[in-house]
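Let me give you the structure first, and then I'll get to my questions.
Left out: one protein chain. Kept in place: all the others.
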Amino acid sequence: MNEPLAITLQVNGQSHDIRVEPRKTLSDALRIDCGLTGTNVGCEHGVCGACTVLLDGEPVRACLMFAVQAQGRQLRTVEGLAREGRLHPLQQAFIDNHSLQCGFCTSGFLMLAAGTLENQPDIDDAGLREVLSSNLCRCTGYQNILRAVGQVRDSLKTSGGGR
Amino acid sequence: MTGSHAAHPSSLREGERHNGDTNPRRKVVGQRVTRLEDPPLVTGRGTYVGNLNFPHQLHMRVVRSNYAHALIRSIDTAAARAHPGCIAIWTGADVADIPPITFRPTSVQGLEPYRQYILARDRVRYVGEPIAVVFAADPYTAEDIAEMVTLDAEELPVILSADTPPGEFAPGLSTEAVIMRKNFGDVDAAFRAAYTVVEVDVQVGRHSGVPLENRGALARLDHSRDVLELYGAGKRPHAHRDAVAALIGRSPASMHFYEGHIGGGFGVRGEIYPEDVLTCLAAVRFDRPVKWIEDRRENLMACNHSREQHHVVRAALDADARLLAVDAKLWHDQGAYVRTHGARVPDMAMGTLLGGYDVPAYRAIAYVRMTNKTPAATYRCPGRFESTYACERLMDAVAEKFGLSRIEVRRRNLIRKAQFPYPRAMDILDHPVELDSGDFALLLEKTLPHLGWDALQAELAQRRANGELVGVGMGFFMEKSGLGPVDGVRVTVDIQGKVQVVTGASSIGQGVETVMAQICADGLGVDYRDIKVIHGRTDMLEYGIGAHASRATVMTGGATRIAALNVRRKALEFAAQHMIEAPVELLDIVDGRVVRTDRPGEPGIAIGKVAAALSPSPTSVAFGTPGLTAEGWFETAGLAHPYGIHTAVVKVDPDTGQTIVERFHVAYDIGCAINPMLVEGQIVGGVAQGLGGALYEEFVYDERGEPLSVTFADYLMPTANEMPPVEVLLTEDAPSPNNALGMKGAGEAGITGVGAAIAAAIDDAIGMPGAITRLPVTPQRLKAILDKRAGVHA
Partner (left out) sequence: MKPGVFSWHPARSVDEAVALLAEYAPQDGRVIAGGQSLVPSMALRLAFPAHLIDINGVEELARVRVEGSELAIGACVRHAAFQRPVEPGALGQALAQVVHHIAHSPIRARGTFCGSVANADPASEWCLVAATLGAKMIARSARGTRVIDAADFFQGIMTTALAEDELLTEVRLPLLPVGTRAGFYEFSRRAGDYALAMAFVCWQEVEGRMRDVRIGTGSIEAQPRRIAAAEALLEGQMATPAAIEAGVEAAIQAVCAAVDPLEDFHTSAQYRRDLIGTAVRRAFSHALSDTARQSP
């Protein structure tokens, strides 16, 4: 009944062959079986958003999916944002704007923002605020997060597109 | 106790107090430089304890009481032990040799009987109290097994409020643990002579820090050194290491606490919790690494709660609305046990209730009462969020009584600049009170135009004329930071010219590494990015104060500065004698190079070369101790007291009772801001938590003591949507005379006055002065206040 299933997860363009019980959440599978601990677990009931990853380009809560459900889908986590040692514009903007303190919510916000800007490059400030209120942060008061994401949205628009 | 003590700070010569450091260079101090801490955190390489693993580790899961108050008849572990994945189960009997968790030294008597054992023995006193632990190879199995353990208990009556008459904690022992008193001046005479008396009766709801990372610990016995390692420590690694070592019977030297990344502290993490001790004990007894990570439901019912206090405060006033005396009573809901913080929270609440006001006589009584709820302790700005709320509600009531503006009442009563340093003849936490420096009048003078006060009043008047319920409120506060008495730091320059600063501070996300690097950079003369700051490592520095009470910047910063200056002096003296042949007065370190100030064009010598030359050799031994390294010890003459004004603009929806905070302003004098960007970050973050406590966050219990706020769907914290834009006005008009840079702390300034400011703003919006007495102001409660005024549902 609880026998582990052999599955393959595609994460950041790489294959991970793992064996997991059906009940293992996607967040735990990423962290434990794939060794990708950048995705954090804050509540395990889908409210805080610290576990946000991209599933076929859409921000989703990894704690609300079972790893077995993610087979055949393209997953992206925070470990996949930087390319060849170059930080993603959002990562740099978070540093420049002091958008993190303890950093625990940061991975989730970065993936939420990355997915949102890729899917809705023309999102306005009100829309950004609505999306970014999906996730909780206990340290920063959000102001600097909003500013950083808005800056990246603006700079991507002027430079004519995403990565 | 009176406030006199042997060596009053101002009696020390300037040079002595500042170790000869009278004109500090500020090249990177004061700059908004980006943080050294950030790169691993934005790339998903954080080392939070949940990310750490050792081979062959056991996972520990706590079984918790589902009764609020009961006598334990039995704990049935038979079914759990039969689970094939069950490696071991402990109940109270298995850890009977471990004494209860200690609290820090305190002069308050009588708290010992209220301490908590790491696993309940004969009785449980709150839902969530650990009654057993199970051990398995993975966390899923551990949870399955824990679910199979059942508690058979005989229910006892519950006490759920500090206001109800005390009951029995144990046979012969009252739930009123202690009554604390503070007193100076002749309060009764002042009340007899008063022109009038004003009283407020207010309550702050139970809420707490709730960091985004749940608690966790990973313990491992390293046989190569016979050292027990604990990962996941935070806040006070050294003190806690010593305490846990004593509890489990090891020497401090045979235990090391390591602090990696921590997902928020806020005063609630890094306490000595039963789970921390159990993890360490298990690692020793099983001789396997043991990992414990709580889940959110556990966190909300077992991590320290805070804030629940009921204040009745009376003021005696003269005809000019000047305070003659304040008489305060407070009922403090301590929860089920007294843990590591003893009675610090009610002590601080009583001690800081007078805020920044000039009050000649004061009496405070705190009834510290045990209840059948999660134990309560410190949460960011402990006791002071509560006392500031009570005091500011009182001052608003004074304004209403006299028909004065709320600001005018403050003007008449705030301590004037000339009165500093201002002693109060009482102790807080066994330290005499002396407010070091301040200029509220100047801060207010800057705040009002920065707010656009006149335009704001006009705008509010216009909107009210249009039927909106809008208002503005303020909270004035005096903070406390830089709790000493001493801290020490070691600074070392390696042969490549890179610098290592070893501190006993703790990083809980506040940027302590960057701040220390900035201070060291200016003291030494190097780039702050060439500095690595070590923290939270009991194996690298024998002593440490951790991070709490907004002390790191002041204390560790003070010590860092001294150590950096000591290293600088050593480098220059050695270079002058052995490397450059120039008088030491002509040498300086600029951008990491020892240079001659009289020959600006010359390249000088890289500081790494000086370090290399100081490697052990007859020359370096003859010079002094080898290595370009030095310690710095900083002793504070007293606390640093930053101060500020919070202003909130709110709109109330009368149909739902919903309050929207449209704008929030923080004016804050910090003495010297090492990194203004980080200070603002602390402030805005603090405002968010304060807003949560004022409007959203509350730990609610039903009539049986069952906690109802056990998920994030019930315990509501502000999101980006609930946060108003926060404007920060930072000033440096009243530097602390107690350290060379004049620093004061910033960790708690954003939160202190938020409850007061929002309550005042809501009163203003609904036109009912004094209506708000209880936090949080939920929509249902506010609607009830409005309905009562309208005579609806009478």
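Which chain is which? They are A and B, in the order written, and residues in each are numbered from 1.
The working rule: a residue touches a chain if its C-beta (ideal position, glycine included) is under 8 Å from a C-beta of that chain, and two chains touch if they have at least 3 such contacts.
Since we're looking at a predicted model, the values are computed, not measured.
S.K.: For the chain not shown, which residue from A:V68, A:L87 or A:L156 touches it across the whole complex?
M.R.: Among A:V68, A:L87 or A:L156, only A:V68 touches the chain that is not shown.
S.K.: Please identify, in ascending order, the residues of chain B that touch the omitted chain?
M.R.: So the residues of chain B touching the missing chain come out as 139-140, 143-144, 147, 295-297, 655-656, 658, 696, 700, 702, 708, 711, 713, 716, 718-719, 721-722, 778-780, 783-784, 787, 793.
S.K.: Contact with the hidden chain only, please: which chain A residues?
M.R.: Chain A touches the chain not shown through residues 1-2, 5, 21-23, 25, 28, 44-46, 49, 52, 55, 58-61, 63-66, 68-69, 112, 116, 130-131, 133-134.
By our rule, only the chains that are shown with their structure count from here on.
S.K.: Rounded to the nearest whole Å, what is the centre-to-centre distance of chain A and chain B, using the mean of the C-alpha atoms as each centre?
M.R.: That pair's centroid distance is 30 Å.
S.K.: Show me the residue ranges of chain A that touch chain B in the complex, using the header's touch definition.
M.R.: 21, 23-24, 31, 36-45, 47-48, 50, 77-79, 81-82, 87, 91, 94-96, 98, 100-107, 110, 129-130, 132-146
S.K.: Can you list the chain B residues touching chain A in their complex?
M.R.: Within the complex, chain B contacts chain A at residues 34-35, 37-39, 41-46, 48, 50-51, 140, 209-214, 261-266, 295-296, 508-511, 677-678, 680-682, 684-689, 711-713, 717, 719-723, 725-726, 750.
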